[in-house]
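Only a portion of the chains appears, each positioned as in the full assembly.
For reference, chains read A, B and C in written order, and residue numbers begin at 1 within each chain.
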């Protein structure tokens, strides 16, 4: 287990290594709020199950966590309906883009896993239940506030609105799920929850803190609060490992060797079981929609810290 | 060229042959208005470019023409924008179901042809232009009233509403087209036009009459009114031949040998270039969504009349 | 019906029109014997069911007919096993490249139609039966000699050998068919027949002559010999219309409006039912593997002669 001073040294080394890479990749440009983010920004935070932590760069700057949120809503859905979730969504890597229709059609409306968009919409439908969207969105926000212990976690309403205004591909997926009898809520309600969830704004430090239960058998190591069962935490980690980065999940496992989840806002959360959680943010994306500098930083970090599970 | 008395004899023979088959196939059940239609119903009408005609069964009963309408909106769109249409939609058989997403995604939002649902939506978008949906729907209805010379042609509003209420798969396609920058109108407006077009109610006699220009180089043979150019009429026929029945287009060409277009309401319009037009209606569908008895009746008719183009 | 003098005039006009296009397209280069053919070459021949004929350019130059041969082996197979053939091969357009594996796998080893490579291999397997390849190859050659009345029709052995040496994609298809229990012969024997069939050398005049039975209800109009039944001739024409040019079959129907079959040697055979047959040769291919100038020449011809079926 690394101590705080070791972690700080490692993060400093990672940050130094990243300098030559800053600005690489392409900032998501499908909505203005993401497009205008400076590609040179970089932050990283690590927290261990022992309570040690370290951070570099803009570790406290809030950014749009986008699909990283899928890890948390998956946890919530498993707590709510347990293994019944797996009747409606698979847990295999899709080998396809995050928003691909092809597999969804071939597999009759059962998304391959809960970390691709269609799968996350089924999760939203579970969380929505018989409620109106604001209630479900409130529960998601509350869950993340509880995990981080910080009230600052919030939905960026400009981002949520932009997602809704431009999210035709996601609307296509949601309508397809509905046509396949895999949504019980109204299409627009499920999308409403989904777009708000993606618009959550958090910092690297908050994200690493929030994910810590996944590194500690499902219980928050600092407060002792059980978030999910040990088995579920293990399984969520497994899904992050095989499916966390869409059609580049194999590459992330190959290079970083940690369960992780990326978002097009440039954030990545990585879990080192029994050790800790790391979150990184840098807005330039690679072709697969994962933060290019972020993935590289986690690769360096995992190597220096010896945190790869392999 | 067959005279009226010959045609009447042939149609009587066809009707007799069909008796053993009535009720075969499965009535479309995705909306109540279609599901409650009696599968034993049958009507057929033929009209020649010389003005002869014949009819059997319920040739005057209005039914939901559904996708048969795509032939007429395609004609309207070609008159409106000419060959520019082909920048937005192809003219190859899709080899897929009428509402498949797979090819649409593989081909980046350019539908394979204007007779599958996605292609017909692009056609709707062309017809919509800068207008509100009612204006476009009105133009389509007017076009068919002019072709048939009958004011009775109308949109069945119950069907249109049901299509809208349950058309999630079509909403998925329309959103995908929008996401691919292949719709200029609003998704809901394009769907509005599309659902109304599919809900047009016409009889076999009206349908055969309406399609006669396609058998006569683009001009109505009875009034002399030019509907479209000779080249376009030929090309619309070609598209009906290769794409008129989704993934069973080859089978229809193989068995019937005429350009045709089927609808899930159980209607089929077939064109015999330089000879005439035939329309048949029987609600039971085969696995590909084409009227089973209708296709058989057209096969018998084409054989007896010697009207196959092959 | 066009007389010989009309046909000659039309062909002369077509030839004149083609001058500006000669050399367009890309000569097949996967084997040396095809790659070294001069892209400027052009020939065309037309023959009517009345016995009139006309020709321009190098109408007597033998070229590698390649996939055009599939029309003739399909005829032979239907004569041999009748409708049983359709248990092993479909009759729908594939919407895919001539040598695509994708659909073959999705449809469990049943090729979409007999005019794509995999379908033609199933046809070869039928023609092979319990024999050794030379016997089947001999029967195919004899069939074409009988149709043309010319002993000059032969297999170009250099081409056949080159096809065998480089035909890994075809070997992949044949092995897949075998793995799907859709070949009864040995893989190497079926490929042997297939490669020889593709290597048949014929001239435009011979090809048009050979195809004349398809324009005349299955009987040779000049000798009266019945080659196949009227129904089968009609159905072969239908398959040529919907499937004769792979994923550009719709385009050929749209532009030319005749059943046709192209080969990568640059030849195309087109049938005008009840009128005649036309063959054209020009080695430059379009992206779909069809002779670019050849297709254009047939489009011009069909327009001038009024031979489009639509």
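By our rule, a contact is a pair of C-beta atoms (placed from the backbone, for glycine too) under 8 Å apart; a residue touches a chain by one contact, two chains touch by 3 or more.
Just so it is clear, the model here is predicted, and its values are computed rather than measured.
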Out of the whole homomeric complex, 3 chains are present here; how many copies are there altogether? 4
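Keep this in mind: only the chains that are shown with their structure count from here on.
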Among line, ring, star, complete and other, which one matches the pattern of chain touches? line
Per-chain Cα centroid nearest the overall protein Cα centroid belongs to chain B
Distance-wise, how many Å sit between the C-alpha centres of chain B and chain C, to the nearest whole number? 32
Between chain A and chain C, the Cα-mean centres are separated in Å by 55
Centroid distance [mean C-alpha coordinates] between chain B and chain A, Å: 47
Contacts with two or more other chains occur in chain C at residues none
Per the touch rule above, chain C residues touching chain B in the complex are 90-96, 103, 112-113, 233-235, 237-239, 241-243, 247-251, 253-254, 257, 259, 273, 308-310
Complex contacts: residues of chain A adjacent to chain B: 100-102, 104-106, 168-169, 171-173, 175-176, 178-179, 187
